[in-house]
Each structure stands twice: as C-alpha cells, then as structure tokens.
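Before we start, here is the structure in question, set down as structure tokens.
Coming up: chain A.
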Amino acid sequence: MMQVEPWLVLSFAATIFFIGLTGVFIRRNILVLLMCIELMLNAVNLTFVVFSRQLDSLAGQMSVFFIMTVAAAEAAVGLGLVIALFRTLRTVDTDQIQLLKE
Partner candidate 1 sequence: MAWLDNHLLTAVVFLPLLWALVGLLVPGGDKSAGARKAWTLLGSFATFGLSFLLYDRFQAGGAEFQLMEKAPWIEAMGISYSLGVDGISLWLMLLTTFLTPIVILASFTAVEERQKEYYFLLLALETAMLGAFVATDVFLFYVFWEAMLIPMYFLVGIWGGKDRIYAAMKFFLYTLVGSLLMLVAIFYLAYQHKLQFGTYSTALVDLYNLRLPGEGWLSVQAILFLAFSLAFAIKVPLFPLHTWLPDAHVQAPTAGSVILAGVLLKMGGYGFIRLAFPLFPQAVAQYQVAFMILAAIAIVYGAWVATVQPDIKKLVAYSSVSHMGYVVLGLFSLNAIGATGAIYQMLNHGISTGGLFLLVGMIYERRHTREIKDFGGITKVMPLFAVAFMIVTLSSVALPGTNGFVGEFLILLGAWKTSPGLAAISALGVIFGAVYMLWMFQRVMFGPLDKEENKKLKDLSFREVLVLLPLIVAIFAMGVAPNFFFRKMESSVDSFLRRAQRAAVVTPVAANTIEGKN
Partner candidate 2 sequence: METANHLIRPEFLSLGADQIHALMPYFVAFAGCLVTLLLSVIRSVNPKWPVLLGTVATCVAASVLSIEQIREPSLSLFNGMMVSDSFSAFFNTVFLATAGMTALASFRYLDRERLQHTEYYVLLLFSALGMMLMTSALDLIVVFIALEIMSLAVYVLVGFRRADRRSNEAAMKYFILGSAASAVFLYGSALLYGATGSLNLREILAVLQSHPEGMSPIFTLGSWLVLLGFLFKVASVPFHMWMPDVYEGAPVPVTGFMTTGLKAAAFATLVRLFLALGFGKAVASTLQQHVHDILWVVAVLTMLVGNVVALTQTNLKRMLAYSSIAHTGYLLVGLLAGGGSDQGFSAVVMYLTVYAIMNLGAFVVLSVLAEQGDTGLNLHDLSGLARRRPWIAFALAVFLFSMAGIPPTAGFAAKYLVFYSAIQAGEIWLVVLGVLCSAISVYYYLRVMVYMYMKEPVGSAAPSRVSFWAASVVAAMVVLTLQVGILPARLVHAAKKAVTSL
C-alpha cells in the first residue's frame, strides 16, 4: 500500500480551502458561491481526517460527520435563501444584489 505523505494531503486540503475562499471573492453566481463554501468545508473535513489518522485519534473523524451534517443544513438554508432571493430579484448574480451599500 502506498503511503501518502500527510503533509501532501494537508497541503492539498489547504489548497482546496483557499480555492474555495478565492472563489467566494471572484465568482458572481450565488450557487457557485455556495459550492465554494462546500469546497472549503470539505477541505476542512479532509484536514480533520488526515490529522485524525496521524494522531490516531477518533475525534477528528467524528468531527467530519458533524461537519457534513451541518454543511447539509447550511446548504438547505442557503438554497432556501437563494430561492427567496430569486423570487424577488430575479437573479442569482451578485452584481445585481447591491441595494444595500455604504
């Protein structure tokens, strides 16, 4: 079995996390933004798993389950909000959502 270096996976997770984060500030579509957030959460999950494995501790892996659950709830709420928003604004483009400013 091939041994994967933990730091490699961690770096990978970190990269994904930052891709997600960067996505939040460059993408305009709200649905994509939701996905970016999922991306960040999953990067965290990956990190937890790696640490869990490395530390030989179950707590990390258990956390992943909680996070996944919460992420699901979050997505549900997020999508609900997107729908509500779309109903009133007829758009999911964040550039169009700038009523509140300054």
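On the choice of candidates, all candidates are chains of the complex that A comes from, given by their letters.
The rule is simple: contacts are C-beta pairs under 8 Å (C-beta built on N, C-alpha and C of every residue); 3 or more make two chains touch, one makes a residue touch a chain; residues count from 1.
Predicted model only: the values in this text are computed from it and were never measured.
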Which of 1 or 2 touches chain A - same complex, any copy: 2
Chain A residues within the candidate 2 interface of the complex: 10, 17, 20-21, 24, 30, 33-34, 36-37, 40-41, 43-44, 47-48, 50-52, 54-60, 62-63, 66-67, 70, 73-74, 77-78, 80-82, 84-85, 87-89, 97-101
